[in-house]
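Can you keep this structure in mind? I'll have questions shortly.
Selected chains only, in their assembly positions.
Residue numbering begins at 1 within each chain, and the chains themselves are lettered A and B in the order written.
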Amino acid sequence: MIKVAINGYGTIGKRVADAVRAQPDMEVLGVAKTRPNFEAETAIDKGFPLYAAIEEREDQFAAAGLDIAGPVAELVADADIVVDATPSGIGAENKSLYEEYDTPALYQGGEDAELVDTSFNARSNFEDAVDADHVRVVSCNTTGLSRVIAPLRETFGVEKVRATLVRRGGDPGQTSRGPINDVLPDPVTIPSHHGPDVETIFDDLDIDTLGMKVPATLMHMHSLNVTLEEAVDAAEVRDLFGDESRLFLIPERMSIDGSGKLKEYALDAGRPRGDIWENAVWEESISTVGRDLYLFQGIHQESDVVPENVDAIRAVTGSADAEESIRTTNEALGIGF
Amino acid sequence: MIKVAINGYGTIGKRVADAVRAQPDMEVLGVAKTRPNFEAETAIDKGFPLYAAIEEREDQFAAAGLDIAGPVAELVADADIVVDATPSGIGAENKSLYEEYDTPALYQGGEDAELVDTSFNARSNFEDAVDADHVRVVSCNTTGLSRVIAPLRETFGVEKVRATLVRRGGDPGQTSRGPINDVLPDPVTIPSHHGPDVETIFDDLDIDTLGMKVPATLMHMHSLNVTLEEAVDAAEVRDLFGDESRLFLIPERMSIDGSGKLKEYALDAGRPRGDIWENAVWEESISTVGRDLYLFQGIHQESDVVPENVDAIRAVTGSADAEESIRTTNEALGIGF
């Protein structure tokens, strides 16, 4: 059993913890948090040993009636690997701690690519992370883009990618984030930083991205254009994508018009937290005009990186190859509707 | 086993179906829908026999690859009771069908009180529905108000209730509903119809309600004022409410500031669909100024009436008394965080 520590038990961390626990070859050694709140209570209820990420705050947990298993350093010391899921920038601050205990670490997309040995997407570059010490699981948007680009490159060749990323303003619980009634070019400058981030996965890719922020919380929506190296029928692309385990092609007959009904479907289907680990590609939207492929995909920012973290654990610990890891992760989580 | 038919498999109907299936003394005989969509697929996936609510549309289901068990009349004929969860006003049209087959029926809050023998809230007037043929489970808002008013009346006496109901504009999947950026007095006239609806449960209650509609989808929010018959300490009210199984007092330590984090907590806790069957009362908000009691409560419109439907089934079929039914329902669903 791979002993996994989770440092940062928020939106991403709590999902990674549940996903790790569901794997046949892993166990959650403990999770670390900075302050008591409803998530800390759920950690305890689920039986995850809870560590204090900031030692001086241990008494805050005590005051809330929550037992602390110890300081985070202890957790890091005992783990085979640590998944850092702290807010952007904190992961970088934590790196020295992981180095101190010689514990390999995964970081999330909020950290800089320079921090790590390699960036990671299971479908695209699993091998790069094998035996690496510091690996960054790329952001939700980059993960979503990589999953469609990889098969297109392999099968048809990709000349250029142009993507408009219409991003949710905040996650459902982030009540202090806006905008309330606006559409923000974000960043205003073009191309946005998302393209270069995708290039950490495919270093020779030609990609330009544009970002926006809108008053919605459920999912990001990508408007994607890929100029392929050959003219292709839309049907061929649908078939290609139909074989990809982490792409869900929303069938027209389901009458799912956006992220609201999509999440409702996931909840009805019994998905934990209504999570949609797959890219949700509207099947009807997949279209080609000559060599130009277009599509819409919804990216569930809170969960699409979760199976990627699980796979990255196997890559870093050298415990399975890409195919085996992806298959195990998918089965354990129940990926595929 | 009580054989239950569900006519109308949408927001309410699909939840009632799952809740009925979870009961030790009930089974879902089948569910009826008017058209194929993602919900119809989930019904099939869950193994609920699917009936065509409109016979002429059977082929639409066939075209979508969904097997139809038969026409809804057959389902009604075979059932011990039918739960009608069709859109407002359709229930009234369906009544003659239920009468034709002598099948007692439950209706939802979108129907008029005049349609039925009695309106129903398990905590408040379970006995009124015993052996009745046509019973209306009151709306989400009325259910939410009844659950707090009942214990207050019994313990302290209620002189007057004044409530402002800040209602979500639409459910998460209802993408055609607004407003997008507005606060609507709705209805503009005061008092709103909600007060009289509560009086179908407590006929001698003095209550004035005001309604608004806002651009939010997760929950309704009630700003409640109850003038009690005696001055009471807030602590006494908290204790009283603490004993009510369908009131969840949100503890301050959880740092839950609104319906977003509340739903997240429910999802983290593993609630199906993140449902919050209980009134969610902010514990800190419970305050008294002389005889005036104030509080905020979140009402999860999609699910608070679900346990009430289950109890109403037992009342109508005479299979348990209030206390036993509520206890059984609560245990089967896992009510209480």
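Quick note on the criterion: a residue touches a chain if its C-beta (ideal position, glycine included) is under 8 Å from a C-beta of that chain, and two chains touch if they have at least 3 such contacts.
The structure displayed is predicted, hence computed values, not measured ones.
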item: Given 2 visible subunits, total identical subunits the whole complex contains; value: 4
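Going forward, only the chains that are shown with their structure count from here on.
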item: Gap in Å, rounded to a whole number, between the CA centres of chain B and chain A; value: 36
item: Residues of chain A that touch chain B when the two form their complex; value: 14, 36-39, 41-42, 45, 64-65, 172-175, 180-181, 217-218, 253-258, 260-261, 263-265, 267-270, 272-274
